[in-house]
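Down below is the structure, laid out as structure tokens.
The other protein chains are all here in position, but one chain of the complex has been omitted.
A, B and C label the chains in the order they appear, each numbered from 1.
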Amino acid sequence: MNDDRPADFRARIRDSFSKQAAMRTIGAELTRVEQGTVEIELPFDEKLTQQHGFLHAGIISAALDAAGTYAAYSVLDPDASILTIEFKVNLMSPGRGERFLFRGEVTKPGTTIIVSDGRGYAISPDGPAKLIASMTGTMMVIRGREGIEG
Amino acid sequence: MNDDRPADFRARIRDSFSKQAAMRTIGAELTRVEQGTVEIELPFDEKLTQQHGFLHAGIISAALDAAGTYAAYSVLDPDASILTIEFKVNLMSPGRGERFLFRGEVTKPGTTIIVSDGRGYAISPDGPAKLIASMTGTMMVIRGREGIEG
Amino acid sequence: MNDDRPADFRARIRDSFSKQAAMRTIGAELTRVEQGTVEIELPFDEKLTQQHGFLHAGIISAALDAAGTYAAYSVLDPDASILTIEFKVNLMSPGRGERFLFRGEVTKPGTTIIVSDGRGYAISPDGPAKLIASMTGTMMVIRGREGIEG
Partner (left out) sequence: MNDDRPADFRARIRDSFSKQAAMRTIGAELTRVEQGTVEIELPFDEKLTQQHGFLHAGIISAALDAAGTYAAYSVLDPDASILTIEFKVNLMSPGRGERFLFRGEVTKPGTTIIVSDGRGYAISPDGPAKLIASMTGTMMVIRGREGIEG
């Protein structure tokens, strides 16, 4: 975790996130960026539901993948970029809530491969946050390939 | 694969899919429904992109999960429903193309657990379909729980 | 986590583990059993190596799977048993060390599905434990099927 200019990684992540039209489409917001930890939040929206009216597993997965990927991003040197190679999601409880919080954390930094873990929570006004999903993702660090910066 | 009324499983899958607002939001269409195989197609749309302008990995995963889940659905008896327990996605090539095809297939049917595999392809007018992602998902068969039918 | 007779789950897990000839073959010992947490240790042995002389990834995976499965077992009621449906392992560093510790922990208990996470560490006399692998596994709770008790 070798970035001594914290402002930089935050700015780079916010910039990259703002270019992800898919995150805008699902209403995801970047709410926390630390070295090794990124949080994304999502208000419930009927347009993101599955057939029983809960948040769609695919949307949960998309938000968890993004949180884990940006967590990995936060420990990169400024001239590198990142690709998600693969991830696994466990869906534990229905996506029922007013808001959802997705936290990605770096489990293993590395010069070539970074592993992130993530957890997704449903948040309701009348109770504690509920764990609804977990994720493990593997990211590859990319250097010097045009067109995939950021 | 115990449904002797093929029309039924097709109708039930089309009905369930049409209730998934998230699939509408990402523009996914159900283009093939056979026993054990389901295909979903998606035209490229700028609102589904990541920061380099390609189809977002989270959207690829959402479509693959849906294809695998409905493939499992297609081998269920009519009074059962299904929950995705977990899935893993490998992202192999950028989501670059005019359209995308996601095929889910049942690898192992079962009375309690069904395993599906999936493949995602980018389709361009000027070349062969390109494999961009694969998925393995584990689904649980649900019977007699109110509120999650279909 | 509904067992109010802690002695029981410990005895049942030790009994089951002692019947796993594969664990004996690889030299694994059950070194800690708490509700929700199980640890397995393994001394380095040349007969468990891959081609570069390190602990084989398959052996790492076998021990992590066992730790995660017994962690799930520790939160079961006494008349239930458990099957591993699937697991995923990330291999982070070579299996180089004098001993190895594998810790499984229950992330999500449940009446039908239990999710465990695990971490594997290499232990050397001259330094801190090193994270070499992580695991997420999905287990199904089984009741009343003959022949698979324990």
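FYI, a contact is a pair of C-beta atoms (placed from the backbone, for glycine too) under 8 Å apart; a residue touches a chain by one contact, two chains touch by 3 or more.
If you're wondering where the values come from, they're calculated on a predicted model, not measured in any experiment.
S.K.: Could you tell me which displayed chains border the chain that was left out of the figure?
M.R.: Visible chains that the missing one touches: A, B, C.
S.K.: Among C:10, C:56 or C:130, which one touches the chain that has been omitted from the display?
M.R.: Spelled out, the listed residue whose C-beta touches the missing chain is C:56.
S.K.: Considering the whole complex, not just the chains shown, which residues of subunit A touch the missing one?
M.R.: Given the touch definition above, subunit A has residues 85-86, 88, 112-113, 138, 140 touching the missing chain.
S.K.: Could you please point out the subunit B residues that touch the chain left off the display?
M.R.: 88, 90, 92, 107-108, 110, 115, 117, 131, 134, 136, 138
S.K.: Since one chain has been left out of the picture, which residues of subunit C touch it in the full complex?
M.R.: Touch set of subunit C with respect to the missing chain: 16-17, 19-26, 46-52, 56-59, 61-63, 65-66, 69, 83-91, 94, 147-148, 150.
Following the convention adopted for this analysis, only the chains that are shown with their structure count from here on.
S.K.: How many Å are there between the centre of subunit A and the centre of subunit C, using C-alpha atoms for each centre?
M.R.: Distance between chain centres: 29 Å.
S.K.: For subunit B, which residues are shared contacts with two or more other chains?
M.R.: Correct list: 85-86, 88.
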